[in-house]
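Here the complex is missing one protein chain, while the rest keep their positions.
Chain naming follows the written order as A, B and C, and within any one chain the residues start at number 1.
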Amino acid sequence: MPPIVRRLAGGLAMPFGSVVFAFVVGALIVGVTGANPFSAYAGLICGGLGIGCTQGENPALEISNTIVFVIPLITTGVAVALPFRAGLFNIGAEGQLLAGSMACAAIGIKFNTLPSPILLPMVLLGGMAAGAVWAGIPGVLKAVVGAHEVVTTIMLNYVAQWLLRFLIIGGPLQLGPGTSKSLPIGDGARLATLLPADNSLIVLGLPSSVFRVHTGLLIALAAAALFAFLLWRTSFGYEIRAVGQSQKAARYAGVSVRRTIILTMLIAGAFSGLAGAIQIAGVDHNLTDKYFSDTTGFDAIAVALLGLGSAVGIVLASVLFGALHSGGAIMQSDAGISSNLVLVLQALILFSIAANFVGAIRRGLPIGRKPSALPPELPPAAGLMSEAATAPPETA
Amino acid sequence: MAHKQFRFLGVVAAAMVLAVACGGTSGGGTPTKTFKIGLVTDIGGLNDKSFNHLADVGLEKAKAEFKIQADVKESKSGDDYVPNLTDFATKSYDLVIGVGFLMQEAVGTVSGTFPNVHFSIIDGAGTDAKGVDLKHSNVQSLFFKEQDAGAMVGVIAGWLEKNGKAKKNKHVVGAVGGISIPPVNHYIAGYKWAAKMEDPSVNVLVGYSNNFTDPAKCKGQAQTQIGQGADVIFQVAGGCGLGALQAAGQGGVYSVGVDADQKDADASVIASALKKVDVATYTAIKNVVNGQFQSGALTFSIANEGAGYAIDNFDPPAELKTELDKIQAQIKSGALTPPADIP
Amino acid sequence: MSDEQLAVDMRGITKQFPGVLANNHVDFSVRPGEIHALVGENGAGKSTLMNILYGLFPPDSGEIHINGKQAHIGGPRDAIALGIGMVHQHFMLIPVFSVGENIMLGREPVAGPDFYDHARARTAINELTKRYGLALNPDARMGDLPVGLQQRAEIVKVLYRGANILILDEPTGVLTPQETKELFVVLRDLVKSGKTIIFISHKLKEVLEISDRITVMRRGKVVGHLTTKQTNEEEIATMMVGREVLLRVDKKPATPGAVVMRVENISANTDRGVPALKGVSFELRQGEILGIAGVEGNGQSELMEVLAGTRQVTGGRVLLGDRDITTYDARTERGAGVAFIPEDRRGTGLVLSFSIAENSILGRERSPTFSWNEFVLKLVAIKEWARRLVKEFDIRTPSIEVAARNLSGGNQQKVIVAREMGSKPKVLLAAQPTRGVDIGAIEFIHRRIVQERDEGTAVLLVSAELDEVRSLSDRIAVMYEGRIVSIEPPDAAEERLGLLMTGGGAPREGAA
Partner (left out) sequence: MSGVEDIFRLLFTANLWQATLAAAVLLLLPALGGVISERSGVVNIAMEGMMLTGAFFAVVADLAWHNAWLATGVAVLAGALMATIHAVVSIQFRADQIVSGIAINIFAAGLTVFLVNRIYGIQDIGHVTPSESLPYINVGGLDQIPFVGKVLFQQNVVVYMALVLLVLVHVVLFRTRLGLRIRAVGEHPQAADTAGINVYLIRYSAVITSGLLSGLAGAFLAIGVSNTFVPNMTDGRGYIALAAMIFGKWTPVGAFIACVIFGLGEAIYDNNSIIHVSPYLLSMLPYILTLVVLAGLVGRSTPPAADGLPYVPGSE
């Protein structure tokens, strides 16, 4: 085998194995409870990828629906993966996404008369800024006093949740008494769909408006590309990785660990915030109670891990998780299996990656093209005791 | 407001539909075709111990009686509403039912895309983003006058207080809401209105747990109200509210269940305010099977027995029974109209 | 040889780690009541062998006999039960626990159902410390004790477990000469009271001083059994390395030029905020090597960090030419021409998971040579640069894409040396540049340091190895307790330097 193939195979073995493991154990759980795992998975695959549908589903529609789920996963996946590289565990992508969606909605409502070329950048940048602030707080706390980012980001997720409730139930963004959503954002703040939202135009046998894939897809792919570029082709990305692998060595090399941590979190937050803004601008067009139950930012953790922290991996993992999400509903209506099985599968994938991941690192096996996705020196949680926990001493 | 006007029209429409239904139930020809019915829950899921569950019960009932294929999709997040509704629509289901007012916008959107598919939505209409009803001809709204049900249990609470038949008789009763949203507040509005009508000196405490799933939160709310002297606790918070019923049982006071008959939840439950989502779902399906789908609003109220109350672990005195029958008749006839907004 | 006489008899021990055959059919035996030294270079397999004896790893093959009986040692518990105790190179102490708790751990005296019995713990420790003359306060917090006392606690811990065979892994590495002397007294007392001691070291003078017999290891194999009285430093060194060692560095006399760096009365604190430098001043000239001698922990590390820009001063200033660089950070220091070989190769000198190419620009990733606008990396230039360094500094690697982790210690060090020297600095700060690398790499690095000097670089060298300082330096500054107590010529007598290093002796004129 040529080395490149071997490395590629080595890189794919673990994530692929994790997915297989999850599906096998999932099948056992389904089987033990007296249902047919094969029909369950057939529904899942049909709904996720539009393959093998038997109940008259339109494959293009299923793919389109999956892509709509994939878009925010890519962007938040990047928001989790980038801090991973710096040795930080961003569990707060969800809160940052909410912050981004709140800011996007607020701006999109307040300035709803502005034309698209002005308003659209405003809402997207506003969402990014809000996400950056939301991630910046843990970044600063980590860099300055060594507060562990896992805990601070979890706390801020909840704060964002309650802030959202405040805004749309009785608060300044509420549509009207008794509602739990906001006014719609201005037309100028909306991202166009790839196909026109036209009920009379028939594409692939369906009105084109059912295909909800929007230009946010391009933004998400651009975000993934930017992430890869930043990480591997810039001095800042180099410094992020250096800090993630060895804070001491980075500090000795003159990299400001504090600055890198704060900047990394700000950028990550901007990505998450962008995901929230894209959802508002591209899909929902208003802030609704559906964000109370949003889990994109948590799925992003699995996406980042399964994607081994690489841009291509994140996109592929996002497709998997988007397909699982999308397929769950088809599985339920076609096969009568509760879509909660999807959560079980996601958890199993996580167990499997987590267990393999560190195991592989400990055994010193190279993972993928680049040395490793997670800092192999210490798992992110090790930050609980790393030197950073006692605030890195730094020269002026 | 337009909303109220629409409501009124809804009542008229409902009355007509029911009249037709009563007139010739089995006259709908030869239903040899298997009807496909799709039900989409909101994020509460099938086990919400509330309206999603009741809708499923109605669907099962219809399945037992008609030749239908009944499929369910649980929405895991708000992002699922549109794709879930769309999936059924693209597969040419004969009726797609959305459960809960959270789905209004999604139903508005999808029904516009699929004008040939019939939609029903419980607790809402097919709206645009601003909450304005799009009045699509393929959408049927299944509304409930929760205030009617709330009023009936409010009569019980007020009557007990007035006549010193409650546990503490401090002229305080309570209501524990989930989140301050219309379906919840309609119940509370009727409850408060009727309790005040029965016992003008009664103080109605209204608290919100901000939660529909955690019974402990509602229990805390109820305990606080009991501590304030409340001796009838009305839960309007789905699964969370079950905690309020427990609090009443433990605190030795009466409680009132919501949506379904919650007699079994606790011995303290003396009555339940019924919102017959199961009946509504069943009716909507039946209409489709009989080729009688009709757009617009179908409102379920005391008048058409789509809302009401049940007496549970309690033997009401004759006087109270008389009072209840009287009020119920007055509401039915339109002589009394419980308010939709909390007074 | 009859088994009954041997305290420890390890036969045919083999242990394979991924990529390394750490022990290759090793035979190792220790007689009761002796101090047996196990010597060898880093990576020779000494620690692995002892960890196997202590049950931390199972051997792949081979058998172990303790006091004549075959033993299966599945874990430290088994080893302890067999009377084996180990004092690890990195202390196995818990800083937040008391001395007493640390010593008792694993064999705690218990009162009632399971209560930790402080009183009995104290009595037991006092008894032990009295018997072996090892004063220790059982109630002190371990983290507050100096290193020497921590080591003492480790020894007491082992004795408390009833150990008759004590393994000491590089026990003197962290000690001052005074503490080392005290340790040796303790060891001799222990032997007198019937204990057997295995002493792991690569410091040959100490080995000759304290041991009765010596086993030498090289590359996972035993290469010699020696009796201390019948051998000498050269013989052991040759066995360790496998060839004759050049103990002197070949160099021309220095031709010092202008003063490049002037250090004026600087003071600085340790990480814990304790003063580490208390007014250090010296000058460094072009084309000279100024060596700093001293027992570790007397401020050398802090001095280097201050000069490299990774530690802040609390007073004084540093001048590079005419520029005041006191407040420069590591990056600006590098930009100004100060290169730094840090003492902790794996911890601070390299990012181990980075490739050689990536490591070759560590600290210079924003320089115009390697990035556009300090931002976009010039990947081609970086690769060329790395290839050049690999060639010029004889770094043994299949490719520049190999992770630093996968290089040998010597090659890792060469990557750092290459990176720092490759930038043609004005000042080269070299802290422990040859610590723990093989002899071949030591020779190479020594040669390159001298070459740098000869090309006009000012070199400041810190080393814990007095021999290294003496053989490389053109001047020797001796540090003691945060001060430079004297600046000596390179041919100063070892005894005099030793005296100065431990606070004795009179300074020569010109010292601060």
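Assume contacts are C-beta pairs under 8 Å (C-beta built on N, C-alpha and C of every residue); 3 or more make two chains touch, one makes a residue touch a chain.
Bear in mind the structure is a predicted one, so any value in this text is a computation, not a measurement.
Contacts of the undrawn chain with the visible chains, over the full complex, involve A, B, C.
Across A:24, A:151, A:204 or A:218, the single residue that touches the chain missing here is A:151.
Note that of B:48, B:231 or B:259, the residue touching the chain absent from this view is B:48.
Contact with the omitted chain, checked across A:23, A:111 or A:351, is made by A:351. In the complete assembly, the contact with the undisplayed chain comes from B:250, out of B:77, B:169 or B:250.
In the complete complex, the residue from B:264, B:319 or B:341 that touches the missing chain is B:264.
On the side of subunit C, the interface with the absent chain consists of residues 51, 54, 56-57, 75-77, 80, 86, 88, 90-97, 101-102, 104-108, 110, 113-116, 157, 161, using the contact rule stated above.
Interface with the hidden chain, as seen from subunit A, comprises residues 29, 33-35, 89, 91, 137, 141, 145, 147-148, 150-152, 154-156, 158-159, 162-163, 165-166, 171, 298, 301, 305, 338, 340-348, 350-351, 353-359, 362, 374, 378-385, 389.
Take subunit B: the residues that touch the chain left off the picture are 45-49, 53, 56-57, 60, 174, 176, 205-208, 210-211, 213-217, 219-221, 223-225, 227-228, 239-240, 242-243, 246, 249-250, 264-267.
To be clear about the criterion, only the chains that are shown with their structure count from here on.
Chain centres computed from CA atoms place C at the largest separation from subunit A.
With centres taken as mean Cα positions, subunit C sits 76 Å from subunit B.
In this assembly, the C-alpha centroid of subunit A lies 37 Å from the C-alpha centroid of subunit B.
Subunit A and subunit C have CA centres that are 45 Å apart. Those residues of subunit A that touch subunit C in the complex are listed here as 233-236, 238-239, 241-242, 245-246, 248-256, 363-364, 366, 371-372, 375-377, 393-396. By the touch criterion stated above, subunit B contacts subunit A in their complex at residues 38, 43, 45-46, 71-84, 86-88, 90-92, 102, 105, 112-115, 128-131, 179-182, 185, 210. Across the interface of their complex, subunit A is touched by residues 18, 271, 308-312, 327-334, 340, 342, 344, 347-355, 358, 361-363, 365-366, 370-371, 374-377, 379, 403, 405 of subunit C.
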